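Note that this complex is displayed minus one protein chain, with the remaining chains in position.
Entry: chain A
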Amino acid sequence: MRSVSVDLNNDASLLIDIPDALCERDKVKFTVHTKTTLSTFQKPEFSVPRQHEDFIWLHDTLVETEDYAGLIIPPAPPKPDFESPREKMHKLGEGEATMTKEEYAKMKQELEAEYLAVFKKTVQVHEIFLQRLSSHPMLSKDRNFQIFLEYDQDLSVRRKNAKEMFGGFFKNMVKSADEVLISGIKEVDDFFEQEKTFLLDYYSKIKDSTAKAEKMTRSHKSTTWNFFYLFIFLTLKLGKLSDLFEKLRKVEGRVASDQELKLTELLRYYMRDIQAAKDLLYRRARALADYENSNKALDKARLKSKDIPQAEEHQQQCLHKFDKLSESGKRELTGFKGRRVVAFRKNLIEMAELEIKHAKVSNIMTGSHAERTHTLLD
């Protein structure tokens, strides 16, 4: 299942996975399981229950941490979205009166499968988030990360405090200001100039592709559902043909969900990852702006012959910060390139192989049915 990112969870010193999860009404409770050889943890193996909001808290604290300004912070997992199956469950309830017991049971089964698919998807995406952290040389050592993994009480108190501290202010700032700032900065380094141009352009394209892929996947799924109603109907009339349609529909369903995982989810994940990379560029651009301002302040101080040592110190600090960010940023962005290409390769291969496999299965089933129909006596 772990496919949108690769090379994760290889280091035996810290292994994380989400072996199971519970769905209670609207809330999903993930079981986060850790196996470690590191002495920083109290036990070698342990599990804790966590909610989606806990993951968001962890992500936000990492973003706020100054020391990580030069890193690509792995994108936060999206909220579990059971909208689609819930809507269908509702329709099922409404239509119950008009269906036979058999039809109702079949549809309920289908719905449960869809719930399960959404469930698996959300577990995967939360798991990958944690595994990205554990594979990162710096982030894996983060204190809050350790608390997240180990603390066996409810994290909601900490979450509340964090919210009061930051109040979502930084996030809003990043969203509205980054494009302008990043594009406006006068770049001295070729590497970053290229990266900036590339990432800004690529981001808008991948965002578009993600949206179009989602629409396509949704269409594909609703065609499959339609096929399903058709099947229920055909069971009344055309005997064996309905068997074939049911089998074909199941395969189509798998095609649609494979396409979603390998293609749509891939695009969605890297869209968010690129956003995280852009955030890094933003922070660096900000640091550069700060450095330039500190230079101006130093010039002013020299002119006025006032507070020169402080201005010099401030300028040095800004320069140091900017250099650190540039160095770390370069490393992160280069790593990101490689990671992205490898992930695309893996997923595109898997998607093509699955499409071929499913089409061959459908082809065999249809072929044998066509043969049988031919030999049917008039």
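In this section, contacts are C-beta pairs under 8 Å (C-beta built on N, C-alpha and C of every residue); 3 or more make two chains touch, one makes a residue touch a chain; residues count from 1.
The rule we apply is simple: contacts and distances are computed from a predicted model.
Asks: Refer to UniProt and select, among "Proteasome subunit beta", "adenine phosphoribosyltransferase", "Sorting nexin 1b" or "Multifunctional methyltransferase subunit TRM112 homolog A-like", the name of the complex member that is left out.
Replies: Not shown, but named in UniProt as "Sorting nexin 1b".
Asks: Write down which of A:Ala113, A:Met138, A:Ile308 or A:Leu348 is the residue touching the left-out chain.
Replies: Checking the options A:Ala113, A:Met138, A:Ile308 or A:Leu348, the one contacting the hidden chain is A:Leu348.
Asks: Based on the whole complex, identify which of A:Ser219, A:Asn293, A:Gln316 or A:Thr334 touches the chain you can't see.
Replies: A:Ser219
Asks: Could I get the residues of chain A that touch the absent chain, sorted low to high?
Replies: Within chain A, the residues touching the omitted chain are 198, 201-202, 205-206, 208-209, 212-213, 215-216, 218-220, 222-223, 226-227, 229-230, 233-234, 236-238, 241, 337, 341, 344-345, 348-349, 352-353, 355-356, 359-360, 362-363, 366-367, 369-370, 373-374, 376, 378.
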